[in-house]
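A protein chain is absent from this complex, but the other protein chains hold their places.
Let's look at chain A:
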Amino acid sequence: MSQDFILETRNLVKAFKGFTAVDDVNLKIERGAIHALIGPNGAGKTTVFNLLTKYLTPTDGSLLYNGRDITAMKPAAIARAGIVRSFQISAVFPHLSVLENVRVALQSREGNSFHFWKPVKVLDRLNDRAMELLADVGLADFASARTLDLPYGRKRALEIATTLALEPELMLLDEPTQGMGHEDVEVVADLIKRVSAGRTILMVEHNLQVVSRLADRITVLQRGAVLTEGDYATVSADPRVREAYLGVAADEPAAPQSRPASVEALAPEARA
């Protein structure tokens, strides 16, 4: 098997005083895929995210990005290398305009960000590109609005536009549809599908409908460790996953007719 992995974690461990939040996690993210990280509350999903982007330092283990060890890199450097993350709470700059939000991301590659003696007008040449990105996420009409005044779903869309401005190879989305109404969820899910073309996405997501629709591959975390991994059909049929989520016993009938045969091979101890 010679698959192309954009990101790999090897024996990743994060221990907080006396509590191991992430325990020996080996992830392999295939290039070009949408990979979802799911699991019940407290499973360590966000901690894994923070480790991948170096907002937390791993206690042990290593991270490989395009085959290169990035375990020692700083968060801003990771972003410049092409791994850009979003946050659980919508991460926008509330008192900048919608256009400025995207522009400040485009600006990071301009090399003039320390120029305090230049007028802000020099950034106007980025406006066209910023408008394109806003149009991509359906926000073109709101370009001059103050970001604070946007409804929540639009803020998430803006966040995705801002992330796209960096043209990341790997996008990490932390619960992109969290706290959204049904319609917004649809819109954002469509958007994620659309922007996934030509890049890799790793997302933490609670909404299993979104996961089933988008994800090519799913890793289930429980108590900081990988419980199982596979496509949606495989994972959703795994009795341990049902147990982890719902607390129901593994021997409850789990729609066996929809269960692919391969699940036995993937999770031999499931029936033990």
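Criterion: a contact is a pair of C-beta atoms (placed from the backbone, for glycine too) under 8 Å apart; a residue touches a chain by one contact, two chains touch by 3 or more; residues count from 1.
The rule we apply is simple: contacts and distances are computed from a predicted model.
K.L.:
Name the omitted chain as UniProt records it, choosing among "SoxAX cytochrome complex subunit A", "Branched-chain amino acid ABC transporter permease", "histidine kinase" or "Alpha/beta hydrolase".
P.N.:
Of the names offered in "SoxAX cytochrome complex subunit A", "Branched-chain amino acid ABC transporter permease", "histidine kinase" or "Alpha/beta hydrolase", the one UniProt assigns to the missing chain is "Branched-chain amino acid ABC transporter permease".
K.L.:
Touch as defined at the start, partner being the missing chain; which of A:L7, A:I34, A:V84 or A:V98 qualifies?
P.N.:
A:V84
K.L.:
For the chain left off this view, which of A:T9, A:T46, A:T162 or A:S236 is in contact with it?
P.N.:
Residue touching the chain left out of view: A:T162.
K.L.:
Going by the touch rule given at the top, which residues of chain A touch the chain that is not shown?
P.N.:
Its contact residues with the unshown chain are 53, 55, 74-77, 79-80, 84-87, 91-96, 100, 103-105, 107-110, 112-120, 122-123, 162, 166.
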